[in-house]
Every structure is written in C-alpha cells, then in structure tokens.
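The structure appears right after this line, and notes come after that.
Only one protein chain is missing from this complex, and each of the others stays in its spot.
The letters A, B and C name the chains in turn, as written, and every chain counts its residues from 1.
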Amino acid sequence: MGSEIKLKKKDFQSDQDVRWCPGCGDYSILAQVQKSFAELGVNRDETVIISGIGCSSRFPYYMTTYGMHSIHGRAPTFATGLKVSRPELNVWVITGDGDSLSIGGNHLIHAMRRNVNLKILLFNNRIYGLTKGQYSPTSETGKRTPSTPLGSVDNPFDPVSVVLGAGATFVARSIDTDTKHLQEMIKRAHAHKGTAIIEIYQNCNVFNDGAFVQITNKDAKEEQQLRLVHGEPMLFAGGTKGIRFNQLGVPEVVEVGEGKTSLDAICKHDETMDTPAYAFTLAQLRYPDHPTPVGVFRAVSRPTYDDAVNEQTQRAVAAKPSADLSSLWHQGEVWEAE
Amino acid sequence: MGSEIKLKKKDFQSDQDVRWCPGCGDYSILAQVQKSFAELGVNRDETVIISGIGCSSRFPYYMTTYGMHSIHGRAPTFATGLKVSRPELNVWVITGDGDSLSIGGNHLIHAMRRNVNLKILLFNNRIYGLTKGQYSPTSETGKRTPSTPLGSVDNPFDPVSVVLGAGATFVARSIDTDTKHLQEMIKRAHAHKGTAIIEIYQNCNVFNDGAFVQITNKDAKEEQQLRLVHGEPMLFAGGTKGIRFNQLGVPEVVEVGEGKTSLDAICKHDETMDTPAYAFTLAQLRYPDHPTPVGVFRAVSRPTYDDAVNEQTQRAVAAKPSADLSSLWHQGEVWEAE
Amino acid sequence: MATSSTPTGQDMSATPRPIIEVDSVVIRFAGDSGDGMQLTGSEFTKASAVAGNDLSTLPDYPAEIRAPTGTLFGVSGFQLQFASHQVFTPGDQPDVLVAMNPAALKTNLPDLVTSGSLIVNTAAFTKPNLTKAKYESNPLEDGSLEGYQVFPVDVTGLTKECLKDSGLNAKSIDRCKNFFALGMTFWMFNRPIEPALKSINDKFRKKKPELADANIQVFKAGYHYGETAEIFTQSVQVKRAEIAPGKYRNIMGNSATAIGLVTGATLAELPLLYAGYPITPASTILHELSRYRAYGATTIQVEDEIAAAGAAIGASFGGSIGVTASSGPGVALKAEAMGLAVSLELPLVVVNVQRGGPSTGLPTKTEQSDLLQMLYGRNGESPVAVLSARTPGDCFDCAIEAVRIAVKYMTPVVLMTDGYLANGAEPWRIPKLSDIAPFPAKFRTDPENFFPYERDEKTLARPWVKPGTPGLAHRVGGLEKDALTGHVSYDPENHQKMCELRRDKILRIQQELGPIEVNGEHEGEVLVIGWGSTYGAITKSVNELREGGAKVSHVHLRWLNPLHPHPPQPQALRPTPWTARPARSRCGTVARSRSPGWDAT
Partner (left out) sequence: MATSSTPTGQDMSATPRPIIEVDSVVIRFAGDSGDGMQLTGSEFTKASAVAGNDLSTLPDYPAEIRAPTGTLFGVSGFQLQFASHQVFTPGDQPDVLVAMNPAALKTNLPDLVTSGSLIVNTAAFTKPNLTKAKYESNPLEDGSLEGYQVFPVDVTGLTKECLKDSGLNAKSIDRCKNFFALGMTFWMFNRPIEPALKSINDKFRKKKPELADANIQVFKAGYHYGETAEIFTQSVQVKRAEIAPGKYRNIMGNSATAIGLVTGATLAELPLLYAGYPITPASTILHELSRYRAYGATTIQVEDEIAAAGAAIGASFGGSIGVTASSGPGVALKAEAMGLAVSLELPLVVVNVQRGGPSTGLPTKTEQSDLLQMLYGRNGESPVAVLSARTPGDCFDCAIEAVRIAVKYMTPVVLMTDGYLANGAEPWRIPKLSDIAPFPAKFRTDPENFFPYERDEKTLARPWVKPGTPGLAHRVGGLEKDALTGHVSYDPENHQKMCELRRDKILRIQQELGPIEVNGEHEGEVLVIGWGSTYGAITKSVNELREGGAKVSHVHLRWLNPLHPHPPQPQALRPTPWTARPARSRCGTVARSRSPGWDAT
C-alpha cells in the first residue's frame, strides 16, 4: 500500500471528539504518536491499534487507523492473535498502568517472554483515571485515594524492572510533555523487531496532578533526569554529574570534572548489552536518591514469536505439499464398506 | 498451641494415598517439607497449605495441616485473603511452573510486590505434568511436546528473574533430590518475614525426565552448581573456579588459585544487598555458559502487607473507640420524623 | 408537578408571596461536568428530606471523567422527585429544569413536561457554547422555548458581582455559580436554608475556608434573588410526607450496601474482609467500606476480580465473612472462583452492581441484565443463593440478609443491585439496635467425630472450622468429595448425592422466607412479577392502574434463588390469565430458576 504518501499529523486524527479531561497528559501522547506516524510514513490501513480499558485506552478511537478498544488488561492477547495470524500488519498496544500491571500483568509479561512483534505504549499516571482515582500498582506507598483513605500499603511496581524480569528485548521510558523525546522513542520502538515497550510518564491532572513533577518539572529536570543515549557517557546535571559502577556492580552518582571523577570513569550507556542485568541495574536508579533514567534501557535482537510461528508454518507447508482435505480425512486405518 | 511438642516427620503425613507417579520428584519435596516442619516444630493446627492445580498441587492432601486445593493459578489470592485476615497463621503456597507462571503469573508478581508473609514453593519441572506433558513457560525453546510437535517457539521465563523484577524480598533455589539443601531452604523461607519463594528444580520422570539433569546429576554437579552462601566467596568446581564481577558489573567465571585469579578477587555473596540488581545479575548465570546458582539469592527485610494492613486497623480502632453499629448508621445529616 | 395544585396564600418568609401547594415535584439540575450539578442536587435532596418530603433521586454522569466544557456528551445531570406522599421513582419527566449551559438545555429539554419551568443561565449562551451544543441559533431568542415557563437568569454574572470583593480568582468565582442556582431553587420551593448553610460549611470550611464563605454568600444571594427579583411570580410548597416516625437520613444504594455488610458481619460476630477491584458503578462500595476499619471491616484492593474473589474466599476459609463486589464484566471473571466456593461450601457474599451490557456496554447506565449470569454462569451444577434489592435503602436489609444466609447455609450468596440503586438515594429510616436480632456464627471446635462434610439437619450446612482450631485440621478442594469425609471421590453415586445436596441446601433457604407479599388481590386479571430496582416503577404503575379500577396485582421477588416456596394461596399466581415480568433489561431477561412451583411463570 505504498500509494498513500506524505501523510500529515492530521491525517491520523479521526473525526471523533477527543474525550479526555482538558489538561490530561494523554493529549500530548496522542499528538506525538500522530506526528511520529506521519513522519515515519506509517500506512494507516495497515496499522492496528489495540487498547484495553482506561482513560488512555480510548486512544484507538482518535486515530484513523484500524483499531480495537478491547477489555480490561487483555489488549496484548488480542494483539498477539492478530499479529501471529497477520504478521505483515503494524500492531500497537495502548495500555494504562492499571490495565497493564494490575489486571493485565500476566499478559504483559508473557508478551515480553514471547517477543511478539508488538509496540506497547504504557501510559503510566500512577492512578486509575477512568474509575476516578484509586491507587494503581505503580502508585507510591502510602498514597491516599478513595479506596485507601488510610494510605496504600503495597510497594509499587517499577514497570521497567517488571518487563526486564520477564525478558523484554526493547524497553524505553519517556515523558508525555517531552514531545521531541517521546517522538524519538516512538520511532525507535517502531524500528525494533520484537516486543517494544515504552513506559510513558503521564500526568493525570484530575486525580494525580503532578504525578511525576519532581522529575519532569523545568527546574528539577536537569538534576533528576538521566538521559540514556547509546554509546554516550551517562551524564546529567549539565554534565557535572555522572554514573559510575563500583566494584560490586552497583551504580553510583559521582561529580564529574577536574579534580573530581574523570569523564573516562563514567559508564558509557550500552543498550545492546546481552545481559538484562545491566538495564535492570539502571532501572533501580530512582527518585529521590538518583536521577531517573529516560530513554532506551535495552534494545537487543531475538527471534520474534510471530516470525518463528510463521517460519514453522512455511516449513510444514513445504514438507507436505499434498496437504488437502482428502489427506486430512484419510488418516490412520481406513477400510472400505460396500 | 504450644501443647504439641516434638512432632516427627510422620506426624505431618496424612492418611491419604500419595498419588504421584512412582519416581516423581514431588515425593522428595513432600518428605523434606514434612521433615523440616517437624524439625522446626511447626504447629500443624496453625498451618495452612494452599495450592493451585497441577500434579504438585495435590500436596495439601498429603499433609496433616489445614489445607486448600484451590483453582488453577490462583493459590496466592486465597492465601493473601487468609493471611491478611488471620496474620497469626503460618501460610504456605504450593504451585507448579504452569500454575504460577502461566495462568497464575499475575498473582505471583503481585504477591511479591505486596510482600505478604507467605511461603511459596514453586515446583519447577518445566512441563505441565497433570495435563500430560505440554510445554510450560519454563520449558526450553524448541521443546517438542504434544502441543508443540514442531518445537515451542517462546523463550522461557527464569522464575528467579521474574520475581526479582516484581520486588521479591526472599528468593531461593533448590533441588528436589538435594534433601539437605532443600530442608535448609525451607527453614530459611520459614524464618523470613515477608513473601518467600523457593524455586525447586523438580524432575517429572514421566513427561520431562531429566529436566535438570545437566545441573543436578552427580558428575555435573560440581561444575554446574554454584552454591550461594551468604558472606562466602562464590566458588565452584571444588573451589577451582569462581565468579568475579568485571568493570561493567557483569559476572565472569574465572579460574582460582595460584597463578590464576586470587581468592580475594572472587565476589563474596551478599544476599542482603539492598538493590535487587545484584541478585538479578546472579540469576542470569545459566547452563550451559555458567554454573547455575543454588541457594538464597536475596533475603531483605521490608514491611509485610499483612502487618501494614493490621497496623492500620489497630490505629483506626484506637482512634475511634466509640465505633458501633449505631454510630455507623447515624452518619451525615440525620433528621427526625414524628 | 405531578398532581393538581391548589393556590394558597401562606406567609412563609419575610416577604409575603403567593404559594402554590403541590403533591410532588420532579426537578432536574443539568450543566457541564465541571458545574457541580451532583453537589447541587444532593444539597437540594438533603434539604427536601429534612423538610419531611419523601423522595427519590437519580444522578446521570457522563462516561468521561472530565469531558471538554460545553460539549453535549459532557453534560451531567441530577434528578430528584420529592413529594408529600410516598415516592417510588425519581420521576419520568421533570417539572422543573435548571440548565446551566446550552448543551444541558439541548440534551435535557426533550424530557421537560409541557409548560414546565425552565431556569437557564443566560451567560452561558455564548456563540462558542451554542456551537458546541450544535445549536444553529440561540434558543433563548429564536422562540423555540415557547410553551415553557422560562426563567432566564444571568447566573454567572450575578455570581461574579456577588463575589467581586471576595479576593477569589475568576476561575474559583465561576465555580461558585451552582450555589446561586441552588439558592434560587430553595426559594422557589420553600426549602429551609439552614441545613444547606451548615452542609456547605462542613464541606468546605476545613480545606478551603475562603470557599465556604463564598459559596454561602452566593447561595444566599441566589435565594434572595428569587425573593426580590420577582421573576418567579410564585413559590411552590410541597408538604411533609406522612412517613413512619423515627430518625432518618438520606442514603444511596452503595452506601446502604456497605453499611449493611458491616452490620451483617457485626451481627454475625465476624470480622469482614472485603476484597475489591474498582469498577463503575460498584467502586463506591469499596470506597465506603474502606472507611470502616474501626467497625471491623478490612478492605483490600487487589490486582483483579479473580484475586478479589480468591482473597474473599481465603478470608472465609479463615473464619471471616469474605465479601467482594463488582459489576457485570468483573463478576464474569469471578465465575471460576465462585464455583470453588460452591464446592468448598464456604460463606461468601458477591455483590453485582449491574450496569448496561453486553461487554463493557454502558458503564454509567443502569440495567438488570445479569440475572441469568449469576444463576447459571459457572461450569457444572453450581447453585448459589441469589437475592436482589429493590430500593437504595433496601440494599441495607439485603446486605444483612446476604451475610446471614451465607453463614447459616455455608454458601456463596449473590446480592444483585444496579447502577440506579447504587447512585440513587432515598430517605432511610435508621434502624434501632433492638430492631435487628444478632445471628452469631457458630464454629466447630469439637474434634470428636469430626467430618468436614457432615451436615446440619435443618440447613444442610457443613461445619465451619477456623484454621488454628486444635485437632480439626482438614483439607478441602475443588475436586468432587466424599459426602461425609470430604476426601476426594470419583464415585458416581457420591457425585450424584453431592449435586443433590448442593441443590437442596439452596432450596432449604426457602424456609427463611415468610408468606409471599402481594400488592393487590390474590386473584385478579393481571399479575406483575418483578425483581430488583423496577420495584418503584412497577409499584407506581400498578398503584395508578389500581386507582383506575384495574384488577392488577404485583409480586416483587427478593429471592431469585431459591424462588419463594409454593405460594400459600396458589391462586395468587396460577390462575392469572396474563403474567407480566418486567425487568430493566432490553430484551426482557427473566428469572428462570429451578425452584419447584414456579414452572408456570
């Protein structure tokens, strides 16, 4: 379908009214996806966006691609069935922190394990938006919400650690309002062959306003964000600080510059490291003790599930060119009655 | 219930016929649990064993404690409800690799995140035993089973990595036939406050005979098992080899001894490391490239979910001594009609 | 206003004014989601309740959390019927509509009664707002409102004026305007203002004292505006309803369910463990219960509905009463665990706050279409007890009953409510402690001759044993089990016996039910059989028909499994030539239960 050329952002905007709260971080994410798709020259008719349930999961309605607004937490299952049976399609999954990590946690980790060629955008606002503000599996301990008036008592998941533990081949993190970075991550995910997941820090101005403000606000940004760039030393705070691994393999924050740690000692980011332990180690860097990594944690290549299944099929077809209904029926002992 | 003293192993054996296949690894695990419970002086009447569905999940029937053989994959949910409401009970979960990591993956990771004071024994035979031999989420890629005659195409989970990604506080690995070690791990799990999980390599002699033979057989053992002992250097192969972390934090196998790497350079195991990245790194050591770690990967302390919930309750009760039905009913605007 | 009115000349306030007395009024507040219509409606409700009216309410939220301002799908409404007689529904068509913007007018006007009263906030009828509401011309000017009694008021402007010295910013000031509208309606319907003042104060004083003052000021301004501006030529009076003496409060269905559950657990002398996963319209049960730790209720929010059912069953195994609630799609996920509870024979309460289906359906709309799911939506023969609430306040009684039966019969009990009951409110007569008999749960402690599946002769319940009880350690599971020992049994005769026992145990609940209540004659021409929240609508219609002389009777089922035992006078049901079975479902879902005696319905 190479006929559609030079699509613009607005070509990806459907005629449906966007129904998120004014000010919601979802608007920017939608815009960046539309913009990136336009720039990537994504074919609308060969793209399918599948979501679960949640505010974020309204996403497919606002795109001009094929789409399915499915059921809560199960989007990866629909996407897997679709992708295995139609590997040529471009399949994206939209999910929230509740959708993907509460009810849908199992499907998420299995998608990672299988490495189905899906792109997953996880809108993490650390809250259940659609059901009006209960705490989610990524909410900070002690959070007071309508369902936890005394404060929640469970420890949050770190989505990046969870998917790395499950064997993810591409993991990135970005921020709703960081339009350029988010576009870059979307494009990187698109380019990856295998399951690609981007955790997107998203503000819910109604139920969890300032969800990530300590990391994303203008003043804190430089100190609090560690921009991961493949091959580049892990520097932040305008290059005055950096990350170094100590002898136990534990990353430490050090001051960089003359009389301090030299630039050479700063670890150079390598998103292609074979062991997931490296990315996992970075994922433990967290506010307030450390700067929060943003960017691609891991991007490695492994055969995809859909490819493997379809290669098996091709081999099976080639091995049995005579397969037809008649041979299907006439298996085993056959006898004739007159 | 301090009255029952000096129980023996057989006091934990119920009158039900054990119905596993002769030769199944489950027999030994059952025996080690019974033995350890006897030695620990576990009170049978204050112990509840909850299982899912699978060969291994028949376990509760064979014990003289309280027990529940629940439904497939959901044992942690029953156990969580029980433990939160009856924190004084000693609650154990028995599960298989399919039960815990296929259908039950989500409950498993949420149990980890919450750190409910449960002890989970994961019988990993890398196969679905009860349903007659289909591949499981821990089966090696390419495995041919009745459901994958062309070989499975998905990558296996490493249970230790999965639970570490989810925030586990106590993680160990042991082997069905290594009776002493398994007993030690059971006792360690019992002593841990919080969710404790032991992955137990278990042989299924009927559908996956020799599941772990490369690691567990007598000849390979020394070369293939890395015994983790807190505070001890990570040595194997009779002390001739060891594990050292390189500058990127990646563990390497080195030869130890004169003219080779000195013992001081060998990493000393620290199960109490705050960052889960350390244990996660060890979990990446796998056959055939590395010796497989056996023992306690991680044992750290974090408030338990059941304690936290019950402390909140105590505070709430203390803050509202007048709480009774009448005050419950008379909330909000009340008026009188005559 | 639903009934004929008689003008009187009563002097109710400082300024003398003509007062019309009517039997009942239906009023609807409609505006943007951000306009505070739910708050406005509930303040009006409280005042009407305190004024002694009987009433019934119905909020109508948009599905979006915060829809963009001014849009048609972002309109939020709150309807209330208050009357000097018993009220069964929030009313069909409003007599009075308060429309805060064009979108609210557009979506709500079709419901207003002919020549009904219409209060509109003129300031909101701007070009952009009209466009968003898809009006081509301004309805306030193009004559399209002819036939209604229109009261155009610049609510926004008057609010601004009133708060110009408050020091509040423009946005905050604008957000006070609903209290101006509320004040006007208070004047219009002669509501006592003190409770509202107190309530506003309570709501805002602590967190935002400046808002408490502003809202009170605006509210009074609205009230006085009604009094002085003379745009309302008369004030309307609805007398106190004759209601049973006692203490009252307003109650919404989900609140009633929550406090009913706590009450049930207390009466059973059991701790309550509620495990939930949020879903509209069930979530507020979780929210409310989570405030009742001191009352013996522990709530946990878990990863999904399966975990919620599992945790509740685990708690019941431990000797608590395990409870979980959800709505249709979430309850569907609990099926397998409920089947286990049937097999384990443990008490469990599952509340289904129904909403529009199938699938995600219409999450914010009500429907009664999950009955067959609850009766039959499990594998195997897996009977559970099912009962249904009929009004918001009735949720309280049903919740207690659900706990009582679950514990007494060692069985899962399903309580059916719906979005209409969950969010609707009515005045609720607060019971006296002496009204309700406790029903303490009994636990087996005697190890002598203990068999986990031995049965109580009367209830067929098996013994409940708390883990920790010495000498009673035993194992239960989802495999079929021996009818006495509970050991796994594959024996077909035993299985037959167990299936019959599980069925019969549920049928035994019939012994708890008194004679069937019939509204009307036991013999007649038409018998209407209903269940759930259609109660109000059916009662109203049947009463109207009966007043018109029709021989219509009404039976409203509380229990759906088991059904009521053979009605004592079989002619009550059998000889009716025509049986209507209304339900709030689209294609007439009807209870098809297996209790004997009801085959003919």
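By our rule, a residue touches a chain if its C-beta (ideal position, glycine included) is under 8 Å from a C-beta of that chain, and two chains touch if they have at least 3 such contacts.
Because the structure is a prediction, the values reported are computed rather than measured.
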| request: Specify the shown partners of the omitted chain in the complete complex. | output: A, B, C
| Among A:74, A:119 or A:181, the residue in touch with the chain that has been omitted | A:74
| message | Touching the hidden chain in the complete assembly: which of B:7, B:33, B:49 or B:71 does that? | response | B:71
| Which of these touches the unseen chain: B:137, B:167 or B:194? | B:137
| Of C:20, C:197, C:479 or C:526, the one touching the omitted chain in the full complex | C:479
| message | One chain is left out of this view; which of B:30, B:63, B:82 or B:103 touches it in the full complex? | response | B:103
| field | Where the unshown chain meets chain A, residue by residue | value | 1, 3, 14, 16, 44-48, 50, 53, 60-61, 63-71, 74, 76-86, 88-89, 106-107, 110, 309, 312-313, 316-317, 319-320, 323-326, 328-338
| remark: Touching the unshown chain, chain C contributes residues 63, 73, 327-329, 331-333, 335-336, 339-340, 342-343, 354, 356-365, 367, 369-370, 372-373, 375-382, 477-480, 490, 492, 495-496, 499-500, 502-503, 585-587, 589, 592, 594
| remark: It is residues of chain B that touch the chain not shown, namely 17, 19-22, 53, 55, 69, 71-73, 102-103, 105, 128-132, 134-135, 137, 146-150, 152, 206-207
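Everything that follows uses one rule, which is that only the chains that are shown with their structure count from here on.
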| query | Taking each chain's centre as its mean C-alpha position, how far apart are chain A and chain C in Å? | reply | 40
| note | dist(centroid_CA(chain B), centroid_CA(chain C)) in Å evaluates to 44
| query | Hey, what residues on chain C touch two or more of the other chains? | reply | 293, 303-304
| note | Where chain A touches two or more other chains simultaneously, the residues are 103, 105, 137, 150
